[in-house]
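A protein chain is absent from this complex, but the other protein chains hold their places.
Per-chain residue numbering starts at 1, and chain names A, B and C are given in the order in which the chains are listed.
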Amino acid sequence: MAQLILTGSLKSLANGVAEFNIQARNVHQLVVELKQICPVLAPLIESEGFAVAIDGEIYQDILFAPIGENSEVHLIPPIGGG
Amino acid sequence: MNDMTQNNLERALKIVGTRPPRPDGVDKVTGRALFGSDKSLPNMLVGRVLRSPYAHAKIISIDTSKAEVLNGVKSIVTCADFEDFPSEFVPNGEMIVNLKDITRNIMAREKVLYVGHTVAAVAATSEDIAEKALGLIDIKYEVLPHVLEVEDAEKPDAPVLHEDMMTIGIEPSPKKASNVAKRVEFGFGDVEKGFAEADLIVEREFTTQQVHQGYIEPHACLASVSEDGQADLWCTTQGAFVVRNFCSKLLGLSAAQIKVTASEIGGGFGGKTVVYLEPLALALSRKSGRPVKMEMSRAEVFTSSGPTSGAKVWVKIGVKNDGRIIAGDCVLKYQAGAFQGAPVGPGAMCAFAPYDMVNVRAVGYDIVVNRPKVSAYRAPGGPISEYGVESVLDEIALKLEMDPIEIRLKNAAKEGTIAPYGPKLGPIGMIETLEAAKAHPHYSAPLGPNQGRGIASGFWFNIGGETSSSITINEDGTVGLTLGTTDIGGSRASMAMMASEELGVPMDLIKPVIGDTNSLGFNFLTGGSRATFSTGMTVVRSTREAIEELKKRAALLWEVDLNQVEWVDGHARLIAGDEPKTMSLAQIAKQAGKTGGPIMANCSMNVTGAGPSLGTHIVDVEVDTETGKVSIVRYTAIQDAGKAIHPAYVEGQMQGGAVQGIGWALNEEYIYNDKGELENTGFLDYRIPVCSDVPMIDTVIVEVPNPNHPYGVRGVGETPIIPPLAAISNAVSRATNIRFNELPLSPPKVLAKLMHG
Amino acid sequence: MEYVTPQSASEASQALLQEGAFALAGGTDLLVKLKTRFVSPSIVVDIKRVPKIMTIEQSAEGWWIGAATPCAEIVEHDSLSKDWSGIVEALSLIGSTQIQGRATLGGNLCNASPAADSVPALIAAGATCVISGQTKEREEAVENIVTAPGITTLSKGEFIIGFKLPKPKLRSGDAYLRLIPRSEMDIAVVGAGVSLSVTEDGKIEAVRVSLGAIAPTQVLLTGLEDIFVGKEPDDDAIQKLVAVAEKACKPIKDKRGTIEYRTKIAGVLAKRAFAIALKRANGY
Partner (left out) sequence: MSKTHVSTCINGDTHEFLCDTQNTLLDVLRHELDLTGSKEGCATGDCGACSVMLDDRLVCACLVLGVEADGKEIETIEGMSSGSELHPIQQKFIDLAALQCGICTPGVLVATKALLTKNKNPSEEEVRFWLAGNLCRCTGYDKIVRAVLEVAADMRNA
């Protein structure tokens, strides 16, 4: 079962729950699933544009990045640069 | 078909890793290269900007009637000429932006929020007339109290810049507006428990001042909007497509109506990633029906573009006696300038990222003040937070009597380490740069009197992002590359080198050009150290596709199956058969018309898989204890580049970043008076390093390949500005036996500390 | 804006009498003020064609340096550099190589900035300047020209045509040091010029010390004769020099330095410049 792991501000937003089992097999499905399992986070992904780290690999705005059977998924802010 | 993702990490390379001359070299050394202000059009007007004299004031009225009737004035724009937007974060290309803020930053609406904030713009037949017209615009202000520093801005009775700004990220949500836009937190574990188990804890506060990217070319653009609404924009920018998208929203034009051509760019470092003059010039041109050229003066660049944050940083680190970090905690308060958006998120994410942490927390606050809205500056946010962490780590090393490299090695992040912002890191070169630093002769060289040696490391994520480029095989066997990312520091050379390596033809047959926004799909800007990585990725893939096509044509001519043809050293070669048969790229190209038409390929993708770049710097300083003046005696920058495509330009990034960091550490700072006016608006008193301030910057390129790139590339541009701040501060502290915790380390500040502690 | 190029001193004075007239020599200050619209002259008088204003000459009495001679030319003058090393050092510090190609001694003085690098060195050396006016020329000690930032004792129509440096005494030396945050391209936070001569047996015969950027005008330190003249300069005397220098400071706090800092540095630089001048006087 793939896992969504929350740290920092996101964990607080989710009332301290740090880990969710998720069914989603890509980021697109994750956004849909988040609305059910942790509705407070869904707007963040949609509006503030969080990036998703799947097994350490960072995907920014990539809806169909695959989430594996046992993947570890993190939400992080989008990263820019100079 | 060739595997598009196949990497060349094990392959012997002929071109990649060498130092050929850059394709645009001759233009740049002869004065031919056209930068932002170098282009003119017939019938062109000159645009000028009227700026706020106040740090914080309500705009009561704007009367342009006198200016409008001045002979030679052709158009005047104010906020009435731009769309307004609700406060919401929307994607703009890859950036998430709040258009309500952006439209107010390019042209003040209800209030002015910093000295230099744009309030009106004029286009006239001459500079002189435009300046006169500015003087005739009558603006009535109601001056409000202003606030410049984060510690003042967060006080309950502070003047509030935005009456609707409620702090995000605090539970319960505040009911009252404040200057704190956002609170973010990253980390894991239990820091309190960690500190309880620590044998030694060091806790310090640090201050850094607002600094500017200091690109030598001021912002400049030339806009021409025709009567049918078609807009041509020439400007100096890190991202033509990003400019197009900003301008289309602000002016209510479609993307197809605006063609943006990026000029050669005279430095950006993150400062040319947003728009200032461009929408004004377009609006002035649209209104006047004539081309409008605008340039910022150097003073305007300082007062009214986008420097980076000054900040307050608190860091606490607990270690075991053996030097192992057991807990790390930090609070970062960054100035955002007049609108929210300080780079405190990335600052918090990378504060402890060079290390393998067990208990870690990084809290950041994004705080608005009456200064220009900050923009990106090389590793935005990173230098500030890592300065604090690397300084405390140095103090801990001294207290434990440990070598500063050893304590970093003991805690170094490596493949599999969980980053403080959550995910596991892939292969990274932290240990490798530290080992290289330890082995470098600089590290064991003797020091003279009043000298000290400082060490610091730095981490930056790097990014990929939307990228598109194309390749054409010309009939004579030469090759064209069309690229969509601005070339700031030699990327055309790297792109041509990768194409040359893939094709097996000499680099001088390959001509790379930077396309305008009509020639390619969307390209995110040159920034975040992404150009060589991302554009390089698309170039490699499109080149491989072109090679497939070349092989196909050869197969047709030889009347064999495609799988009978391989590509070797610029030639199609028949694999089977009695005698070796080859056909050169030029021979195939010559017959392209007869074998199916012109050969070209393109690649568009949203690139992922950027690999973080780690760096470690060694610096020796000498302190004049009677005057407080710090001199840089020796400097060595070591960094993991993944793979250096053109090592000279990788070294150049490391050297340039190091010297910008030296400036940040020693003398650069925004100095405001009590009216909120910037006092040092020129290069005379905003003191970027000059040639005689610095020694040679030795470099060591470490190569821990990024497995996600065909050549192993990591971005290198951002990381080198991170270590210098702490490395220099640590060196000064070690030279004087006094801990310094404030930047810049300018002579008066250093002497005051030497005299009074 | 009118632009004129008078061919004689009296023509230049005549032109400078006009309302809104500004003298142009090297232009390194005037053009910045023009560009930033800090001044808007009605007439710019380019004084570079006035005879002798661009020359360097040596005579029995000493040296003549035309007021509009570019610093780069002065710096390249070997025998002048040998005679007055401190002055030449001081003006070699004014701006970059490019600025040196244009900047002049006359401009550096008449811009009347408390931080002008050449001025403390000139004052220490006992230099005078020759002022050309409508009817006559007059000669004035350099320290009597600037009265406040931006203000000089020159009357309308007057301009400086050149500087006279005395022939250096036997066993004499001069030096100028300044403190800037970088190594180049900055305005002095403090400047110190020292000129001294010693007797055959190593006692101080005469000494002049002038400080810049520590008060509204350059300051010529007083009371040094009692401390130094007729004695060997020992540590105690040097400490007294430091105290006199610090006491002379009436600086402002600005973006370039605090009051405390400027005061402290005045003493340090006076001491260091004194040591260099002394070495030179002793022939090292």
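We adopt the following convention: a residue touches a chain if its C-beta (ideal position, glycine included) is under 8 Å from a C-beta of that chain, and two chains touch if they have at least 3 such contacts.
This structure is a prediction, so every number in the text was calculated from the model and none was measured.
A.B. asks: The chain left out touches which of the shown chains?
C.D. replies: So, spelled out: the chain left out of view touches B, C.
A.B. asks: For the chain that's not shown, point to the residue among C:Glu11, C:Asp46 or C:Glu140 touching it.
C.D. replies: Of the candidates C:Glu11, C:Asp46 or C:Glu140, C:Asp46 is in touch with the missing chain.
A.B. asks: Touch as defined at the start, partner being the missing chain; which of B:Cys691, B:Ile738 or B:Met755 qualifies?
C.D. replies: Once the missing chain is taken into account, the touching residue is B:Cys691.
A.B. asks: So which of B:Arg298, B:Arg573 or B:Lys590 would be touching the chain we can't see?
C.D. replies: Checking each option in B:Arg298, B:Arg573 or B:Lys590, the one touching the absent chain turns out to be B:Arg298.
A.B. asks: For the chain that's not shown, point to the residue among C:Pro6, C:Pro70 or C:Pro181 touching it.
C.D. replies: Per the contact definition at the top, the residue touching the missing chain is C:Pro70.
A.B. asks: Of the residues B:Glu154, B:Glu217 or B:Asp232, which one touches the chain left out of the display?
C.D. replies: B:Glu217
A.B. asks: Looking at the full complex, which residue from B:Ser75, B:Thr517 or B:Gln655 touches the chain that isn't shown here?
C.D. replies: B:Gln655
A.B. asks: Which subunit B residues would touch the chain omitted from the figure, given the whole complex?
C.D. replies: Touch with the absent chain occurs at residues 19, 21-22, 24-35, 37-38, 40, 128, 213-218, 264-269, 295, 297-298, 488-490, 646, 648-649, 651-652, 655-660, 682-684, 688-694, 696-697.
A.B. asks: In the full complex, which residues of subunit C touch the absent chain?
C.D. replies: Those residues of subunit C that touch the unshown chain are 1-3, 24, 26-28, 31-32, 34-36, 44, 46, 70, 72, 95-99, 101-102, 183-185.
We adopt the following convention: only the chains that are shown with their structure count from here on.
A.B. asks: Suppose subunit B were gone and every other chain stayed put; which groups of chains would still be connected through touching?
C.D. replies: Drop subunit B and the rest splits as A | C.
A.B. asks: Counting in whole Å, what is the centre-to-centre distance of subunit A and subunit B, each centre being its mean C-alpha position?
C.D. replies: About 26 Å separates the centre of subunit A from that of subunit B.
A.B. asks: Using Cα averages as centroids, what's the distance between subunit B and subunit C in whole Å?
C.D. replies: One centre to the other, that is 44 Å.
A.B. asks: Please name which positions on subunit B make contact with subunit A in the complex.
C.D. replies: It is residues 88-91, 94-96, 169, 171, 183-188, 213, 268-271, 273, 343, 345-346, 349, 361-362, 376-380, 421-426, 460-466, 527-530, 606, 608-610, 708, 715, 717-718 of subunit B that touch subunit A.
A.B. asks: In their shared complex, at which residues does subunit C touch subunit B?
C.D. replies: Interface residues on subunit C, with respect to subunit B: 36-37, 179, 181-187, 189, 254-258, 260-261, 264-265, 268.
A.B. asks: For the complex, which residues does subunit A have touching subunit B?
C.D. replies: Spelled out, the residues of subunit A in touch with subunit B are 5, 7-9, 12-13, 47-49, 53, 55-62, 65, 72, 74-82.
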